[in-house]
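Only a single protein chain was left out; the remaining protein chains are all shown in position.
Read from first to last, the chains carry the letters A and B; within each, the first residue is number 1.
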Amino acid sequence: MVEQEQNYLTPEILRQIGKEGEETIWPEPLDRSSLRRFIQATRDDNPLYYDEEYAKSTKYGSVIAPPFYFHRSFPSPLGVVEDAEKEEMRHRGLVDTPGFAKQVNAGSEIEWFGQVRIGDTLNSKTVVSNIEQKQGKNGPMILITYDRIIKNQDDKLIAITTQKSLRRQSEGTSLF
Amino acid sequence: MSKSKLFYEDVNIGDQIPQLGPLTWNTTDIVRFSSAVENYEPLHQARDWARSKGHKDTLINGPIRTSMLHNMLINWIGDDGFLKKLSCQQRAADHPGYALIAKGSVVNCYIGPNGLGYIECDIHIENQEGTITAPGKATVVLPTNENPNVPEYFDLPNAKS
Partner (left out) sequence: MQLNYEDIQVGSDLPSRAWGPLTNMDMIRFGAAVDSYGEIHQDYDWCIEHGFDNVLLSGPFKQALLCSWLDEIVGNKGFLKKIEISHRGINYVNETLKATGTFSKKYIVDGLGFVECDIAITNDNGLVSCPGKAILLIPMKDTDFIDFNFEAPVTYESFLHNQISAEFSDSGNIYLTKEIIEMIGVMGEPYTWPEPLDVSAIRRFTQGVFETKPRYVDIDYAKKSSIGSLIAPPAYVIRPPFGFWDKGMLGESAIPIFTVPNTNVAVNGGNESEWYKVVKEGDTLTQQARIIDIYEKKGNKRSLIPVVSETIIVNQFDEVVALSKQINIRMP
């Protein structure tokens, strides 16, 4: 299929580069049930993350969260019942690409700077750092890059994530 | 899981990281993961919805694959190492029922300005067909014989370029 390489990056789309999301914060400090669910779900059996007796014998002295734990949604706080659409929009709704509604996660790069413990509250701020057009084997795609800066309650830097989202042509302006 | 105590001096370029898996991710496993991270996107959980959007089936969450790579590295470096960087490209879709393996090998070793051992690795997820669906890279920090204490916090100057 031969197609002209049309430029789909309108000024409206490109204007969204640099857009910052709201700062989001964990709905409550990290507690044991959240940590347990994550460990069970990731099928991780490292006792450093759940066994206090074992963790005492390590340099950490107490249970810590697996480094990847922070890479989770920031759901609504206690008392707020939000539907899935709203939660989704908060995380990835920074960029609207009409005509390119089919989105997949195209990869992420994380750099860690610190560990997370029970009782910590993390906050996150996301910035749209780039929007580019790519040519895929099935047609044009829009690649969006986000930088997410994660800190804890003491303003200690925990991680920076660079996330890429790839959008393919599909009807609709909304992701749902 | 290993309680390994891996030192920089134990590692050589070309070493294979002990693989993780194969782990099969069926719909229940996928939903459990999505629930743990409170991601209720239908893309990973509503099969009819995913198909209505043109996908073959729901997709195994990118973070599921990233977490397997993460677990492989953590198991390898043990409690004293520090997982510094992890990147992975979500190259191809994996779907419910697929069995995934995390693999990796060491491509570079150097002593950092802080005197700690830095190991760079190529890593990837491959599925039961042998297709590499999520290739990536990682950097881990290891204790050295001279500097056996890897800190709990690192400063920003180590930020990615």
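Quick notes on this one:
Rule of thumb we're sticking to: a residue touches a chain if its C-beta (ideal position, glycine included) is under 8 Å from a C-beta of that chain, and two chains touch if they have at least 3 such contacts.
Remember, it's a predicted structure, so these values are computed and weren't measured experimentally.
Considering the whole complex, the residue from A:58, A:76, A:123 or A:162 that touches the absent chain is A:76.
Across B:27, B:114, B:128 or B:144, the single residue that touches the chain missing here is B:27.
For chain B, the list of residues touching the undisplayed chain reads 27-28, 31-32, 34-36, 38, 40, 42, 45-49, 96.
For chain A, the residues in touch with the chain missing from this view are 27-29, 31-34, 36-37, 40, 50, 75-84.
To be clear about the criterion, only the chains that are shown with their structure count from here on.
Between chain A and chain B the centroid-to-centroid distance comes to 16 Å (mean Cα coordinates, whole Å).
Those residues of chain A that touch chain B in the shared complex are 34, 37-38, 40-48, 58-60, 66-68, 71-73, 75, 84, 87-88, 102, 104-115, 156-157, 160, 162, 164, 170, 176. Per the touch definition, chain B reaches chain A in the complex via residues 1, 23, 29, 32-33, 35-43, 53-54, 59, 61-64, 66-68, 70-71, 74-75, 79-80, 82-91, 93, 134, 136, 149, 152-156, 158-160.
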